[in-house]
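Excerpt of the complex: some chains, original placement.
For clarity, chains are labelled A and B in written order, and residue numbers in each chain start from 1.
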């Protein structure tokens, strides 16, 4: 069961063009393309006639022509041509999902289009903010979206899963606080005087650091991680007091109940014009996020063996538990509505 | 659910020989071979002893010996030898399906053998008719047999799915008529003065053509398509009035509810001795039928996401709808019988 009346990331902007692009989102087939003026379109990827996938068809102007029997649907999903039939019943249409392009991503509203308010699109502007340097990536995960939510809300996994790169071995005694707000869960994690990570070392930070991470979850699958890192200054620490601000942007669109498409962005406000730093960070992020994928995929396989096996929540899971409760409440409301 | 008391194509003749050949037909395991005099045999491909597949065994005369514990079954499925046991209970047997070889194909009657009347084998003699030139092919489809029935009964897909070869861009305004007969559905599709297709151009037809296609469906999965093509003559059309007669023979044997083995034949009565034409046609047919396979397989995947998603029937689906109704009625009769 999925939350319907929400914006989901369907693609990075560059993935949507004048070739139809297929997606499975919340178990539903969706085809993405752009109209001639560049507007994104998201239609049911299932011709109303014989259920052929429209993405095997071709664009004609702002419409898409099914590659099987040639029915044409405009960007609103309305059938405008049936090759051998003049009469086009009004029921001849495919579902049009509200879509929008914002912050470098193409969004699809999976519920009632009448409720699709673009102002509700979560704020991932740091993907494209002129004052930040950023890059993005996509990972197809063979694990549920909520496993990634757990992953990101509980960064206690960094010293272990990511020990070789972004984790600090001494980052195991943070100050943790959790705010359960209206429609969000926020975990603040402050680690003081921890050993700098391999990743930080490679970027020129040698001394101990203090890191403040503010992790915000918003349903159905969006997470922001703001990271402020301050190097300790002075002879004792060996550092010189550098500061780094990063924001990790995350949206894990469910494909099925046990798989998701993970869209991420990585924005920084330091060494902004330094292409070497950008390349280093891209490579390091690919490695670290692939460690997540390998673990999540393995975890899903273990869960599939016995989906009823219990979970043991730690203090550090307060955020994850709150997120699951929020999701459960929203799903119950949706079911009741 | 499948219709049982019908002849199904199990193989092309060349596929059945003195090596046991396995098939899954209507979800049942069947092993095919020939007796010493060349008669085709179809037995349950599951030893009555421990359920080993008999096709892993060896022929001995007209019988087959299981490759596991050496039980021997004659061509009627009767166990004639149990290596370590003299007594052979009469219940020691595998099911023998009535089989026959006709028109280049090996047929199996999947229901009650007592009802297996060879005169009921559908007429695919053009596979081997001395006055026609023909070739055959086999495609394993990851889509239901009935999806291919829909495909072939509604040739409005040619200008779109097969635009690059056998489809004519202007073949979208045919005269269509449907005859719902006793045990068959027949669609007649006449397209007058349409642009010749790439395929026709390559065969020397440059002018516009008139095509009459008579498509006949007979349960459970057989379709004949008779195609008469007449090139328009005269300076206006650029053509010289050639005529071509073709017959496309089709039988889509269900493997499971969502897959089938598609046996086809292509017969013509023009350029009969021309090997170059034969080769061109073979290659072109492979390309066109693979376009069908890619679409059908993709369509089945979309259907699997939500098998209850509705279908919207067009006027051109009158034949397909009639075929589905006929099948539903026969299945209901079978269930009631």
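The working rule: contacts are C-beta pairs under 8 Å (C-beta built on N, C-alpha and C of every residue); 3 or more make two chains touch, one makes a residue touch a chain.
Bear in mind that the values here come from a model prediction, so they are computed numbers and not experimental data.
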Given 2 placed chains, full-complex copy number: 3
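One rule holds for everything that comes next: only the chains that are shown with their structure count from here on.
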Computed distance of Cα centres, subunit B from subunit A, in Å: 47
Subunit B to subunit A touching residues, read off their complex: 147, 150, 154, 156-157, 159-161, 172-174, 176, 294-295, 298-299, 301-303, 305-306, 309-317
Complex contacts: residues of subunit A adjacent to subunit B: 24, 27-29, 45-46, 48-53, 56-57, 65-70, 82-85, 87, 89, 91-92
